[in-house]
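Missing here is one protein chain; the remaining ones are kept as they sit in the complex.
Note that the chains take the letters A, B and C in the order they are written out, and that residue 1 is the start of every chain.
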Amino acid sequence: MQPRYSIFSLARNALNYHKDWERAWRSPAPKAEYDAIIIGAGGHGLATAYYLAKNHGITNVAVLEKGWLGGGNSGRNTTIIRSNYLQDPSIAIYELSRSLYEDLSQDFNYNVMFSPRGVLMLCQTEHELRAFKRTAHANKLAGLDCRMVSPQEAKEILPILNIDPQCRYPVLGAYYQPRGGTGRHDAVCWGYARGADQRGVDIIQNCEVTGIMRDGARVTGVETTRGPIKAKKIGVVTAGHVTTIMDMAGVRMPIESQCLQALVSEPIKPIIDCVVMANTVHGYMSQSDKGDLVIGGGTDSYNNYSQRGSFPALEHTIAALVETFPILSRLKLMRMWGGIVDMTGDRSPIISKTPVDGLFVNCGWGTGGFKSIPGSGWVFADTIANDRPHPIAEAFGLNRFAEGRFIDESVAAAVAH
Amino acid sequence: MSDILSTPHFETALARRAAPAGLGFAVREMTDRGMIDLRGLASDRKFMTAVKGVLGTDLPKAPRSAVAWGDIKVLWLSPDQWLVLCPRARAVALAAELTAALAGIHSQVTNVSDMRTVLRLEGANLRTTLAKGTSTDLHAAEVKPGFVKRLKFAEVGALINIVEDQIFELYVFRSQADYVWDFLIAIGGSAAELHLFGKQSPA
Amino acid sequence: MLTLVCPVCGAHGDETDFHAGGQAHIRRPASHDPEHISDQEQADYLFTRINPKGLHFERWRCDRGCGKWFHAARDTVTLEFKAYYGITELPPPDIMAQARGAWADYFKARQKAAAKAGAKS
Partner (left out) sequence: MSKPRRLSSGGSRIDRSSRVSFTFDGKLMSGYRGDTLAAAVMANGQRLFGRSYKYHRPRGVIGLGSEEMNALVGVGTGARHEPNARATQVELFEGLAAVSQNRFPSLSFDVGAINNTLSRLFPGGFYYKTFMWPKVFWKHIYEPVIRKAAGLGVAPEGRDPDSYEQIHVHADVVVVGGGVAGLAAAEAAAVMGARVIIADENAVLGGISDLEDGTIDGAPQAEWARAAAQKLYDAENVHVLTRATVVGHWHHNYVMIAERVGDHDPAIPKSGAPRHRLWKVRAKQVILATGALERPIAFANNDRPGIMLATAVRAMVQRYGVAPGEQGVVFTNNDDAYLTALALKEAGIAVQVVDSRARADGALPERARAAGIAISTGSVISAVKGKLGVEAVKIASYRKGQGRVVSERSAPCDFIAVSGGFNPAAHLWCHNGGKLTFDEGLQSYRPGSHADAIVAVGAAKGTMALADIMAEARAAGEAAAKVALPKAKAAKLAKLAISEDARKPLEAIWFAPATGKYNEGNKHFVDFQHDVTVADLELAQREGYESIEHTKRYTTFGMATDQGKVGNLNGLGAIAEATGKTIPEVGFTTFRPPYTPTSFGAITGSLTKKLFLPVRQTPVFDWHMMKGAVFEPVGQWRRPYTYPRDGEDKHVSIAREILNVRNNVGVLDASTLGKIEVKGPDAGAFLDRIYTNMMSTLKPGRCRYGLTLNELGFIMDDGVVVRFDDERFLVHTTSGGADRIAAWLEEWLQTEWTDYRVFVTPVTEQWAQFAVAGPRARDVIAALKPSFDVSHEALPHMSFVEGTLGALPVRVYRISFSGELSYEIATPANHGRALWDALLQAGAPHGILPYGTEALHVLRAEKGYIVVGDETDGTTTPDDVGLSGLVSKKKADFIGKRSLEQAHLKAPNRKQLVGLYTENPEEVLPDGAHAVAEVKDKPPMKTIGHVTSSYLSPTLGRSIAMALIENGRARMGDVLSFPLDGKVVRATVVDPVFYDKEGARLNV
């Protein structure tokens, strides 16, 4: 059993120059067979394994990762956590997730720095204002803590905001979710990994899945770069790479993989104490605990597996943010990067059984699935354990496309980060 | 009131904007330009012949080129689309003539003389200055007088036509003329003038 | 920032001069036999996409040039364009031969259908 992390254990270990810390997770060799295999050690995959072990007692589980755990989109997102979605199924899963985030550090004794500093979503057209009012009304009735604020109140929350009514896109108001915020994205993955590992889950890195083995309509295991591994249940949680795996299983997906970029500025002393999103101009920003401004925008418009985006997508975001926060102009871009996001036709996720028995899929989180990691892992683990959709997952089934039962959040005039 | 109707006020997009000073080039709005959008198939011999009958010239078939004949000039826009330029006063009649000549032939003639604002730019360093607004390579060898291309200029769509080596015409939508005018002022200030290539003196 | 060349007018320019139109060669069932389309066929038409890691076939529009739609073959990993071809055409044979997975199946089916149609006429 791993020692608990605390200020006391830190102090104790300091005496010996920290030479006695144990591994946060093991590095096991794959066994020949598991009860369940999770493909993809991103946040969603790791959370699924963690809850399989913790909630369902299924511990003979392997998480297979082609690179290093948490190195996919979970390791490269802008860390916004909020639950103010419009559609009921979305509210259900994102709010489950947000509330799990509240206790996550304590739950697995690893500080994920969940920081409910507030999310402020600017309304810069009449249309957007109306859409957010609608969302706010829906959210309040769903029990979410949120409110609409005036431009002046928005400026109190965010003093560097330009609320000049003459500017190109004047701020007409804003939607505010005080318990939204950010989290330390890597720590979320590491905490889940450590928690799952402690409960017996094998996390196997540098192990790429190259084939799905089937016996008729059932899965029997996977081929990997480290040999075949058997399992009767397989959960595919590979985000931008989901079609590459599902193609192996012969299941075509309503998914396209595109590049979404983000960037950070040089670190500066705190200037913004909430998360701000400006959807009309496609920009959003927060300031990390390190002091850099974390900024993101829209996706490139074409499919891309390179983790490198195109400059124009970000350029416009930056111009928009400079317009909205004029003091940005003399600050500097320090690093930009891209992630490959899995975009569904209605921009909502898929948590589903598939036409192949024993094969489950969790994907389509696109530009907005960091915030949903705990909730998604929770319901997906339940779905896999019981071989039927968890009630919250039901609405997110693959079958919804043929029924026309879309969960289209774009109607709320919101980008989905 | 009757005077408003009998001699109606004619007001182009930039009529109320003062000519900018301190630019490295000259710019003015061309208000006397008639424009007709002509659609038809270059492969349709009947169409091409009928048009030539009216305009007196063949339509240009080479991408990004223009032809001129008398007071008419035709800009290539697409394999099935041209912009016919003429004196503004002639546009209505010319459109009617084209329509008549093309009766029964698959085509479309639309008088769009008021849809775009034409900016005439004159200066020795235009290619470089305009490069502040467009990624089109205006220094390329084929970009000579007669060159026509749609392009992205600043944040709007535009059409460029090189009239003479130092005279360029920029066509923009009327509603965006004011914006483009401001943009030209922003990039064209002589303090920001930039000479690309050529002999430089070390900074 | 990609550069493209339009096969219709020869214009070359940045991706911002073009418009990306998603996957190529999607057949719209309702244009052919509107009475007999299953829900699944319709859903596939609307949503199911070929999303290869590697050679891909797409539609693009020459937005700031001639305004015409065209097809392009592009590698989604290196982002290199391999070919441009007309909007009603199939890719050049050598490129088609490099297609993998769902694309390879698709082109095989198209060629078979064409051969059948050719044999009939």
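The rule is simple: a residue touches a chain if its C-beta (ideal position, glycine included) is under 8 Å from a C-beta of that chain, and two chains touch if they have at least 3 such contacts.
These numbers come from a predicted model, not from an experiment.
Considering C:11, C:79 or C:99, the position touching the chain not shown turns out to be C:79 (whole complex).
The residue from A:5, A:176 or A:192 that touches the chain not shown here is A:5. Mapped onto subunit C, the footprint of the missing chain covers residues 1-3, 14, 19, 21, 28-31, 34-35, 37, 39, 42-43, 45-46, 59, 61, 67-69, 78-80, 87-88. Along subunit B, the points of touch with the absent chain fall at residues 1-2, 4-13, 16, 37, 39, 80, 92, 106-108, 110-116, 128, 131-132, 134-137, 139-140, 154-156, 173-176, 178-180, 182-183, 186-187, 189-192, 194, 196-203. Although one chain is hidden here, its contacts on subunit A can still be listed: residues 5-7, 9-11, 14, 17-19, 21-27, 67-71, 75, 88, 103, 105-106, 109-111, 113-117, 124-127, 130-131, 133-138, 140-144, 160, 167-169, 184, 186-187, 190-191, 205, 265-271, 287, 289-291, 306, 308, 310-311, 314-315, 318-323, 326-337, 400, 402-406, 408, 410-411.
Note that only the chains that are shown with their structure count from here on.
Centroids of subunit A and subunit C (each the mean of its C-alpha atoms) stand 32 Å apart.
In this assembly, the C-alpha centroid of subunit A lies 49 Å from the C-alpha centroid of subunit B.
The set of subunit A residues touching two or more other chains is empty.
Residue positions of subunit B with contacts to 2 or more other chains are absent. Per the touch definition, subunit C reaches subunit B in the complex via residues 8-11, 13-14, 16-17, 64-68. Note for the complex: subunit C touches subunit A at residues 1-2, 14-16, 19-20, 22-23, 39-40, 42-44, 46-49, 51-53, 56, 58, 74, 76-79, 101-102.
In the complex of the two chains, the subunit B residues touching subunit C come out as 63-64, 77-79, 81, 135-136, 149-152, 157.
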